[in-house]
Structure formats: structure tokens, C-alpha cells
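If you scroll down you'll find the structure; I have some questions about it.
The chains shown are only part of the set, and none of them has been moved.
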Amino acid sequence: MYDIVTLGEAMLRFTPPDYQRLEQATSFEVNVSGSELNTSWGTARLGLHTTWVSRLVDNPMGRMIASKAREMGVDASHVQWTPKGRVGLYYCEMGASTRASRVYYDRKGSATSQMKPGTVDWAAILDGARVFHVSGITPALSADCRVVTEEAIRAAKLAGCLVSFDMNYRSRLWSPTEARDCIEALLPRVDILLTTSDDTSIVFGVEGEPADIAGKFVDEYGLKVAVLTIREAPSVLRGKWSSVAVTDDGQIYASHAKIDLELIDRVGSGDAYDAGFLYGFLTGDVPKAVRYGDAMSAIKHSVPGDHSWITLEEVEAHVEGLRTKIVR
Amino acid sequence: MYDIVTLGEAMLRFTPPDYQRLEQATSFEVNVSGSELNTSWGTARLGLHTTWVSRLVDNPMGRMIASKAREMGVDASHVQWTPKGRVGLYYCEMGASTRASRVYYDRKGSATSQMKPGTVDWAAILDGARVFHVSGITPALSADCRVVTEEAIRAAKLAGCLVSFDMNYRSRLWSPTEARDCIEALLPRVDILLTTSDDTSIVFGVEGEPADIAGKFVDEYGLKVAVLTIREAPSVLRGKWSSVAVTDDGQIYASHAKIDLELIDRVGSGDAYDAGFLYGFLTGDVPKAVRYGDAMSAIKHSVPGDHSWITLEEVEAHVEGLRTKIVR
Amino acid sequence: MYDIVTLGEAMLRFTPPDYQRLEQATSFEVNVSGSELNTSWGTARLGLHTTWVSRLVDNPMGRMIASKAREMGVDASHVQWTPKGRVGLYYCEMGASTRASRVYYDRKGSATSQMKPGTVDWAAILDGARVFHVSGITPALSADCRVVTEEAIRAAKLAGCLVSFDMNYRSRLWSPTEARDCIEALLPRVDILLTTSDDTSIVFGVEGEPADIAGKFVDEYGLKVAVLTIREAPSVLRGKWSSVAVTDDGQIYASHAKIDLELIDRVGSGDAYDAGFLYGFLTGDVPKAVRYGDAMSAIKHSVPGDHSWITLEEVEAHVEGLRTKIVR
């Protein structure tokens, strides 16, 4: 029995070292990256039992992804394997002011995007699970993936499991209208919505203060809680992070303060937030969820690659107060 | 006016360092790689004027390929650019006995494979050219690419230009039967055929001594010259190289001796042979072509990546005699 | 229920890159290394269900070891965690003729060496298991570790589980006499002995042809099978590998031929043999075990680090015939 079940694609991520531009690189750092896998990693590191459902090619690149899932403590036994096809990938260029970081996807036709409806035994996997988590990327991968996502969410509700959804809009995968059509159909079964004001603005045309936006979604779709994460970027290499959650009883829980960040690698920090939030939520309450989400995301910004190489002890120390001096 | 015009795809090549397996790598070396581009590089290094015709995405990965073409002195002004699509790629694992080196392609749907017939002004490009060179990979990329290849070859004959063809059978792209059907249709317009006994066996079912095989093809298809390159692999990291050419007057020109090789990177060595052969042929005769092809290929085995970072002076010194001691 | 249960220490291994000497290095490659963990890795890669029992410090270095165990598919849920202590390590210098490779251990006082008798629930772990495997390194770590090893072996016999033992004599840990005293006490409960003529000579003073040595041990200690692996080193970077197994019915099963090797990293190749042998034994018979052991070991020599990044498909292809040319 899993605490958390996730569904999604993971890709290889290729990053030139030392702030090189992609065009000039002679080597790429290789990471495994994928929104829901990132969230599974984070929760596994914090001590929850989690499985990640996906579809991979049985070649070295597919096996690398499954190995990395296991390395972080994520169960990969429900991954579907296919002898043919390709592993999706993306190129990630790290910037510095005044050049923003940039991502180029090459994920079309990946094995995950070709998952077929009806091929996952969701009832078995979700039996006894506490949370099913997926992001808006998965239904955007293909028409079939949208159906698989819907199957999973329906099964989760049947299993009495909470549904957590991170909107994660990706403009290269679908249009705002397509995204809205799909997500509107999913939200009535969602309990926990995690998103940003950028995404709610683009996809739903909703603008305003974060707490107001979150409140609107709670009301409109009958959510248990909606969370907006707020990222400010005073420069490419510096950031400020905070978040606000609104619950179905109208309570607003916000970060105590914006956290100042020195960005080593911001990719996956939203997914790390989700992991921290879900951990805090399952082991405490929404205020704890906000604090643990903030801590996970803040620390993640300092870690190269998508993995949340973070311990529960570190998150708890972070919640208690920031340290900037060396710890011996 | 070009000495040599080539047509083909180039990909990014990802290679783990230090004989790592793909699954364990945390970084990949990045090279640009493509059979016909390799041959263009080699001939450009030797002093010929060469252009490479292809189709690339206008993103950093596509631009990297064009930049590398130019870096080696290849004209890239006839490359077609497309705003969308993907750059093909492959993963290349370097082995050591008893683990053979291995290549995994991920090239499906590349921009080059989507070249459209009728979009290249072959008459203009080939006007005054001396050789048009293409390998069996290009027509295997897609039905359209097969037509583009045929267009190019026909235009070459019209332009009074020699046609050079390297069979380069790729089992991941097509079946032996498909390959044979296509290549048989091309060969009557080919002047120079470059291949191996492995490929002639698989595709044409022709077996025998290299010189006999070459002779058969010369006779059967009215070639000016057919060349078989002969690679022995006593171990993964050691090799022996030689070649034999048979001309339409039945003359056989073989390497004086097998060349002992210490393999640093054997990818692209066949293409380097083609470059050396064509250079020798255009500036001399078939015997010179064989010697220059052998030298280019032998040296290429010692150079990391696909590029033939070799000078004419080095090829000429190699033809005169091998050196193994340090040169100060 | 596990197919294979192992017990032992894993360490960090520090290796200077590019054949540098330790003294001149400015960086070390970091690997996780440990004889029994290596064997667990190998069997997990081949598809068996395996757990590795050990004791680690709950710091980043200890967690790295557990993560790597999981990455390769090894269950690490029976690892004991301690807040204090140290992770053992060793320095590994890669040589070339005429400088042999060399290992310097710094493992004294490691958390694993401080495992306490009676702290592992062997009955539960071994319930239903098919093989318990340990090497001579584990009992050599400390007096307590010797007792833990004995406990495990006794429990294995009680559980009806085969006991596999690799002699693996380490002169830095104990003297030949100490080793002999301990191992002689263990062997009567051992079913499968894996060793080398070097080790049997040093520890037991037994000399002779490999098959004779193996036969003597089978007879003397009532083993089911004894295996000698035979390593020749014509130079530091080249090797020849073979093995011979003798069964309790006096049958001798030897490698068909010595396998020529180009050594990238020979550390862990004996452990990889054990993995292949156990897999072949459990899924077939002794002849299969010898062939799969040889294949695993031979391929491992070409892989940097201790991990057997090898697939069952590759082992089977290797058993059918060696390839030295590139596979596309």
C-alpha cells in the first residue's frame, strides 16, 4: 500500500555545464527529470511510500530513468516496458542576467505519450493509497494520456484516495483552450490544486492576488485546498519564494516571509514544493503543508538536477530558521 | 562551383566518457555526426571545395550542426531551415573486449527525414561540380528522402558530375529487401561504389572475396569503380584496416598491407575513407584513391568524435610510412 | 521472499581519473563498492529478487550507498542505520604496465564492522530465500562480524537455503591462519564455494590445477560445488579469464576457452562472476552457471566502477559468441 501514487512522464535532461549556451557545448550533464517523478522522489525522501506509474523503453535510456526512480526510493514496479520507441528528452540552458534560462523539449512520440487506456490496473495500485498526484503535463502528452489520467483520477476517487493536481501548463504541448477544457473536466474530482498565478492567468484567464485566485478555484470546483506558489525573479540567479493556500473553509495560510534564494537549479522546485506540501498535509495540516512545501522548494533551488536530495531533518531545520553560515 | 556535393542527415551524438555504459553516465560528450557530412568534412580538410545539403531545425541543436559543418570548412549555405521539428540524435557507447561498442538511434521524425522532393535546386548546386556523394542512409530516412536522393543523382548525371555512393546499410532504418530495391534502382547511375562485404552480403546476398564482390558490382551495374573496405576486429580496441578497389577495366588495386589500429573512436572512419578516396581519385587515380582512403580512415580511428581533424600533409606522410614514436 | 540474500560491507571507492597516481590527483571518481553488494547488484540486474544486509551511518555517505543499492534493484530495507560512526572507504589507483593497479583500504572502524550479533532477524529475512551469499571479507571485519556471519549461515541452513561463499581473502584484514580458522568452521555449512588458486594457496596451502583444488574442497567439506576462477594478466591492461567448477558427483565443468579481456576496471569482476554463477545455477545447472559467471565477469571488466551495468540479454548474447565490431 502506497502513501502516494503518481503518474507521468520522465525524460532525460541535457544541460551544458558552466552556463554555456547549448550551441557551444561539447558535453551535456545528464539528469532524469519529470514533474510527477520529481514529486514522488521528494515524498520518498521524506519517508513516504510512493510509486510512480509510467511507460518506458527497455533500452539504456529507459532503464536509467527507472534506476534513478529506485535510487531515490520510489517504487518503479508499475512502470510499463516497451521494446520499441523513444525516451523523451529536453535541452536545458542555464542563464544569468540578462539571459534567462531556457528549455527546449524533444519529447514527441515518447513511450509515455503512447500509454494506452485500460492498461493500468489502477484499482490494485491505488488500493489503500492516500494520495494520487498528477500534473497537467500528463493529460497534455496525447489523447490517450488524457484518458489514462481520467481513468486514474476516477479510480482514485473510488479508492477513497485524495487527488492532488498541479496545473503545470506547458505551452509546447497544448493551447490554453485545450488545457482549460481538459483541466475543467478533471477539477471536480480534485482535492488539492497546486498552481501559479501565471498558469491560472494563461489557462483560465483568472487574475488577482494569489489568495483570491486560490479562493476562486476552491469555490468554483469544490476543492479541499488550492495552493498558489509565488516566484519572484529579481535576477536570473536570484529569486524569492513564497506560497499561499486557501482551504474549503475559507482559511488562508501564507508563508511567513518570502525566502531569498540563490539559484543553482530551479528546475523541479515546483515539484519539490508539491512533495513537501503533500508530506506536510498527510502528516499534519495545511499550515504545516505550506511550511514544508516552502522548505522543500527553497532547498531544491540550491541542488543541481531535478532530484530533491533533501532529508526530512533538513526540511525541519529549515522550517525552524534559515542558516547561511557553514555547518561543521 | 563545388568539387564535391553531398546530401544527408547529421545528428547529435551523445557518448558517455571513459568507457562508461549509457545507463551509468552522468554526462555525455556531444558531437555532430552524419555519414555524408563526415565525408564532406574530410574532403574540405584535404583542400576540396564542398557543400553539404540537408535540412535542419532553426534551434540551438540545428545551428550547432551547421556551425560544425562550417568550422571544418564545409559550405552550409544550401541547408534548408525549418522553425519546427527535431534534430535526430544517437547514443553511442564505447566498449572494450568483451563488450562491443554500441549505437542506439533516436532519429525518427527528424527535420532531415522530412525533406520534400522538388525543394532543392540541384541543377544550380551541381553546376560545375565534380562529384555528388550520398550514402544508403539518406534514401532510407523516408519515402520523400528516397525521392530527393533520386532527384539529386539524376541531376548529377545531367550536370556531368560523377556519382559516388556508399551503401552504408542501416538495419534500424529499413529491411535488406527495401534497401536492395532502392539501391538497385540507384546503382545504374552510380560511378563509384563504396561498401563492405557485410553490407553486400546482407543487402544483396553477395558473398566472396572482397575483390570478387567489387568486380561483380562493377560488372552488374556498369560502375567505374567499386571499393570494398575491410575491417578486422581482433578485439574491441584493436583493429586492422585495408581496402580493395576494382575498376571497370578489371584492374584490382589493394592496400599494400593491413594497417594495425588502436581504436580511439571508429565512428566515421568509413566516411573518412570515402573522403580520402574521393580526394585521391579527383587529384590522381584509383591507386592513389585507395592509399589516401586508407590513410584517412586509419588516422580517423585515433581521433575522438566524427570529425576528420586531419591535414593533407598528415595523410601524405601516412602514405609514405607509419610512425609510432613521438614527433617533436 | 528473496531469491538471494547477501551480507557484507560496502565502501566508498575513490579513484583518480585517467591513470593518475593517487599522489598527483586533484579529483577522485566516487563509486560504491562492496563484494556482496556487487553480487547482489549482478543478480538483481539479471532479474532475481535480492536483498543486501549491512549497517550504515545515516549521513550522506551512508545514504549514497543505500541509494546505489536501490538504483540497481537491490532491496535495502534490512540495512541497519546508525547515527554515528564512519563509512569505510578505499583508494584505488589504476595502473598500466609496468605499474600494477593498487588498492589502499581505510575501512577500520566502519559502521558495518560494528554490527552486533543478534541484531538481524535472519529467520524472517531468509524465509523462503533460495541462496544466502557471503564472502570471506565479512567475517574478517571484526569478531562481531564473524559471529553475525555464522548466525546468518546457520539460519540459512535452518531455512533450507543454499549457502554460497566466496573466499575473497584480504590480507589487510586478517592473517592466513586467522582466515583458515574461521573459514574451516564455516565451510561444512557451505554449498557453493567460489575462490581462486591464489586464495586457496595462501589460506589453505592447497596448490595444484584448478580442477584438482576445487575437487579437494568438495571432498573435504562436503560441498555441492566448488568453483575456481582463473585470471591471467599478460599485462596490466590485458587479461584472460576462465573458470572451472567441480560438483559433488565429481563432474568437472570448465570454460570452453579463455576469454581475452581489455581491462577498463577489473574491480568487482569476481563478484560479478558470483552473480552470474548463482543466476545460472538457480535457473539451470552448473554448466550454465559457469557460462553465465564467465560472461558476467568478462563484461564487467569493461565497465568502470563496481556496478554490473549488464543485462540478461547481454549475458545471453555473450554466451552465444563474442562480438568485437560495433553494434548499430
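Letters A, B and C name the chains as they come in the text, with residue numbers starting at 1 for each one.
The working rule: contacts are C-beta pairs under 8 Å (C-beta built on N, C-alpha and C of every residue); 3 or more make two chains touch, one makes a residue touch a chain.
These numbers come from a predicted model, not from an experiment.
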item	value
Copy number across the full structure, from 3 displayed chains	6
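One rule holds in what follows: only the chains that are shown with their structure count from here on.
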item	value
Euclidean distance of C-alpha centroids - chain B vs chain C, Å	45
Approximate Å spacing (C-alpha centroids) for the pair chain A, chain C	40
Two or more partner chains touched - positions in chain C	none
Interfacial residue positions of chain A with respect to chain C in the complex	63, 67-68, 70-73, 311
Chain B-touching residues of chain A, taken from the complex the two chains share	14, 17, 21-23, 25-30, 59-61, 63-64, 67, 86-87, 91, 93, 104, 106, 108-109
Chain C-touching residues of chain B, taken from the complex the two chains share	18-21, 23-24, 95-103, 105, 170-172, 231, 233-237, 266-267
